[in-house]
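Missing here is one protein chain; the remaining ones are kept as they sit in the complex.
First chain written, first letter: the chains are A, B and C, and each begins at residue 1.
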Amino acid sequence: MVAIPPPPPPRPADRPGPPIDPARVRQLVEQFLAGHDPAALAPREFLRARFDAGLAWVHYPVGLGGLAASRALQPVVDASFAAAGAPDNEPRRIGIGLGMAAPTIRAHGTDEQRRRFLRPLWTGEEIWCQLFSEPGAGSDLAALATRAVPDGDDWVVTGQKVWTSIAHQARWGLLLARTDPDLPKHQGLTYFICDLTAPGVEVRPLRQLTGEAEFNEVFLTGVRIPDRHRLGAVGQGWQVARTTLMNERVAIGGGAQPREGGLIGVLAQTWRERPELRTTGLHDAVLRLWVRAEAARLTAERLRQQLAAGEPGPEGSAAKLTFAQLNQEISSLELELVGADGLQYDDWRLRRPVLVDFAGRTPGYRYLRAKGNSIEGGTSEILRNIIADRVLGLPSEPRVDTDRPWKDLPR
Amino acid sequence: MVAIPPPPPPRPADRPGPPIDPARVRQLVEQFLAGHDPAALAPREFLRARFDAGLAWVHYPVGLGGLAASRALQPVVDASFAAAGAPDNEPRRIGIGLGMAAPTIRAHGTDEQRRRFLRPLWTGEEIWCQLFSEPGAGSDLAALATRAVPDGDDWVVTGQKVWTSIAHQARWGLLLARTDPDLPKHQGLTYFICDLTAPGVEVRPLRQLTGEAEFNEVFLTGVRIPDRHRLGAVGQGWQVARTTLMNERVAIGGGAQPREGGLIGVLAQTWRERPELRTTGLHDAVLRLWVRAEAARLTAERLRQQLAAGEPGPEGSAAKLTFAQLNQEISSLELELVGADGLQYDDWRLRRPVLVDFAGRTPGYRYLRAKGNSIEGGTSEILRNIIADRVLGLPSEPRVDTDRPWKDLPR
Amino acid sequence: MTDLRYGELEQELRGTVREMLSAQSPPEQVLARCEGGDPYDPKLWRTLAAEMGLAGLAVPERYGGGGAGWREAAVVLEELGRAVAPVPYLGSAVVATAVLRAVDDRALLTDLAAGAATAALAAPFATAPGPPTDPTVRAAGDNLTGTVRGVADALHADVLLVPTGDGLFAVPADTPGVGRHPLVTLDLTRPLCDLSLAAAPGWRLAAGPESARAVAAGLTAGAALLASEQLGVAEWCLDTTVEYVRTRYQFARPVGSFQALKHRLADLWVEIAQARAVARHAAGCLATGDPDTPVATALAQAFCAPVAVHAAEECVQLHGGIGFTWEHPAHLYLKRAKSGAIGFGTADRHRATLATLVDLPG
Partner (left out) sequence: MTDLRYGELEQELRGTVREMLSAQSPPEQVLARCEGGDPYDPKLWRTLAAEMGLAGLAVPERYGGGGAGWREAAVVLEELGRAVAPVPYLGSAVVATAVLRAVDDRALLTDLAAGAATAALAAPFATAPGPPTDPTVRAAGDNLTGTVRGVADALHADVLLVPTGDGLFAVPADTPGVGRHPLVTLDLTRPLCDLSLAAAPGWRLAAGPESARAVAAGLTAGAALLASEQLGVAEWCLDTTVEYVRTRYQFARPVGSFQALKHRLADLWVEIAQARAVARHAAGCLATGDPDTPVATALAQAFCAPVAVHAAEECVQLHGGIGFTWEHPAHLYLKRAKSGAIGFGTADRHRATLATLVDLPG
């Protein structure tokens, strides 16, 4: 639940390897499979070997799970492995590691850090979480208060983080902490890799209005982090965090959807299967949402075509904004459509899901969970600010927080 | 098209007269009518006599057309005169005089000014207009640039005013001008009564997107205004203007409406009379607007009941906001409903109407004219600011314009 | 035109109820009760119904009631909505009371007025006022058999008012043959249950058209006055949000100083001011038996229900992360608002009713 800062400056690319085409990459997978029978090897061993063969994420550098190849080849590799019945690394379960930690470590880590962390990250042996948001720093992430104080070769960290997905299963956390409160807020931050098994780390479930606890609060009390687990220079935390957050936004942008993919499909199905619920007024409402959902789908598709053609557009923030609005309106209408059935819920007991299951539960759950879509990963208000400022180039509001020492800011 | 400043501090009431009840006031009207036969007297003579009898606006002081009676008695008086077939002063035609000039002169004028101006204002012999808005000072009225420079016993005024209803027929204008550009913007203003027949005053029609020119631009070039036509102290213009604008808001709040009064009635009538236009989708849209229009009507009625009971509520700004939204949405839907007929317009020729005739023209005219409802008399954006600041007490935005000399403000 | 203001006595009543509720049942405590699995607060209900005598507000004085009528009950409901209070006021003191007034049942009305009994109409909470639907309970003599799904405020009621094809019956809720099966509800604060009757003995309150009229009176009163509860829900949501954004700082400013939020909250305030007029009109019409009551009731539900939902949704959103948590009571209001938008029929249903009533045919 954080603001998304401006995109990072492009980092010098890792040395490109020799040109590789789809046929070549398929050949490499075949060669690998010839030497590594997925049916015979333990999944973890198989994945480690795949990483070492450069077939994990082919656009990563050689030696770090990749072939320095084009990112566009990755689906070819994945499809080839899937066709062979090979185990995957359960990408949705380790989404934060793959989507946010890996690009950040790749871009800002030392060689030692990249060697140490990327392999078990990719294989799923080590799960990652993000320790950014705080109770007092949500949209205004750069105002965060968790302190990191140097002590010998360590940093001693104290503070509270919230909205931390999967922290209860994670080994490592991407931690943003304040190392100099006398500087303006963006300048006094440093980025660390925090061992969640270290003394002083306490993870507590954070329950949502759905009854579930998808997230956690993480209390850090005198946690010692060795300086070698600092990512980027002291005071450069905000720049490093940009990489993490940009990749969060891309991750939320999501994959291709068929027509009626997403919640509109659930609504349409109910409409078709339960004619007794239909009224002329609700018919119009269903059609209006269908139109908007289809427009949003085509817009996401257009964005994907542009990205694939190397023409990134600014529609990413817009896609998330629209996704939240539609999910909320569709699930709200669904409850009205099902009427009396909508008065019930399936289960209020505290649960700890790793993934959100919109389709598998009741209309009431969808309605409630969708409320989070406009808060998590950047509120809709912050996304509108981003579009207004960066896409439309509208003048800034008067700012009162960027030039003064962090410690003097009202809060 | 101006912002509405906070309400003025209550002015010490004029001396209250003896208590008067409805029966007594009816008796006074009867006595007056016995001496002044409306069928025999010229309307103007009749109205002058009525004013002199204190039966013009009974809540005004004795000698200024009133009886220092309760305002609630005015409808009794008006009804009695109407029942006798007496001429009225065409109140809609002289609305600015009655609604804005009169209360301002009454509250801030000298005794001489009140004696000079109120009688011909009320009888309709002298029409008034308002010279406030400027091309560069719309929502931010207090930033206006028209300069008034003292010269002997006169002020010499130069500047440009816009959105001036009825200036082409008016004798007098309520003028707000800058007398000290070195002061912060609210402090350097002075309020004048401007003779529109004076040399240097040029009135030009200002055409709207409807094709009509309801308004005017007024160019003031070295116009001399005697100091005795200054209303209030030098530098007190903003305080005086508050009285004018508060009364504008009350005037826009308007009278009681029956169910389906206003544009919703036009839409409902079309719906009923032209069944061939109906579709299920439009049905829902019509019903939704009917619900909102009826809610708005009840809200206005509640406000009126509160005002009548001496409990003024803050709903005045809200009523105007809602009125604009509903007019715009209803007229928009009406165009969609009439379909092919909506592609036509009645007449684009430049006309100079004094009153807006929503019901008498085509759906296209209603659609276009309603666009002005959210601009004129305070934009909807300014009204939302007012509600947020004064009703909800939300914190102010950072201000950059209130403490610096007007001449140094960016514009 | 009905009087749309609040009278002095109504304002006093409001003050008393609000004070009691904030002392005895703040939202945090309601949340704690919900977590315990049974939100119903018998002590609170006793205070309201018996000690303060508010269950009898709409019961005629000759039966020991306040004789004050629906306008006052509506004020109580505003406060109950504002406190998201888990008591069966709407079901017993409004719906059942209106039913019993229609059949002029001295004994039960006297018990209700005294707070000695709580009653519930055995109809699904989602039932809109309107033409009667086929009853799902049949009577064999005075013994009733059948099921009614999703009934509000019945779980702790003493007496059930049961419509059947053979008239309206009263059935003591603890009679053998009466089963009450609690549902897991979206709204944690208004328990629903399925009723099953297996030859449960009762007694007839009315037959034929009088029975249908009584049920209709109950549903109309419920729908009309639910609007006031919704108004209270909306008011709490707006007030709480305004307070939060005044004190929550981001970017070194109170977030309530950001104009986009200010405008949204201003729009919400406008909606709520309208909902107030609409709800007062419905209560006023009901109180005076105004012929406009059916229109006023349908309007109230078509307008006020969505306003409450909108207010609760903005409350959650503008609280940011904290509004999405279980520990903040905002969600109790969201769930109450959204369920209330289905209770006594959806806004869509009420717009369809209006189409007929005000001659805007489809």
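One rule holds for everything that comes next: a contact is a pair of C-beta atoms (placed from the backbone, for glycine too) under 8 Å apart; a residue touches a chain by one contact, two chains touch by 3 or more.
Not measured: the values here are computed from a predicted model.
Put simply, the hidden chain is in touch with A, B, C once you look at the whole complex. For the chain left out of this panel, the touching residue among B:Leu47, B:Leu368 or B:Ile387 is B:Leu368. Residue B:Ser332 is the one among B:Thr104, B:Thr190 or B:Ser332 that touches the chain not shown.
Contact with the chain that does not appear here is found for just one residue of B:Ile20, B:Ala84, B:Leu206 or B:Leu307, B:Leu206. In the complete assembly, the contact with the undisplayed chain comes from C:Lys262, out of C:Arg190, C:Lys262 or C:His281. Counting over the whole complex, subunit B has residues 1, 133, 135-140, 143, 162-163, 206-209, 211, 279-282, 285, 328, 332, 335-336, 339-340, 342-348, 364, 367-368, 371-372, 374-376, 379-381, 384, 397, 399-401, 404, 409-411 touching the chain that is not drawn. The chain not displayed touches subunit A at residues 268, 271-272, 275, 278, 280, 283-284, 286-288, 290-292, 294-296, 298-299, 301-302, 305-306, 309, 311, 313, 315, 318, 321-322, 381, 383-385, 387-389, 391-398. Not every partner is drawn; the one left out touches subunit C at residues 258-263.
We take it that only the chains that are shown with their structure count from here on.
Separation between the centroids of subunit B and subunit C, computed from CA atoms only, is 43 Å. Within subunit B, residues 280, 283-284, 287, 397-398 each touch two or more of the remaining chains.
Within subunit C, the positions touching two or more other chains are listed as 253, 258, 261, 348, 351-352, 362.
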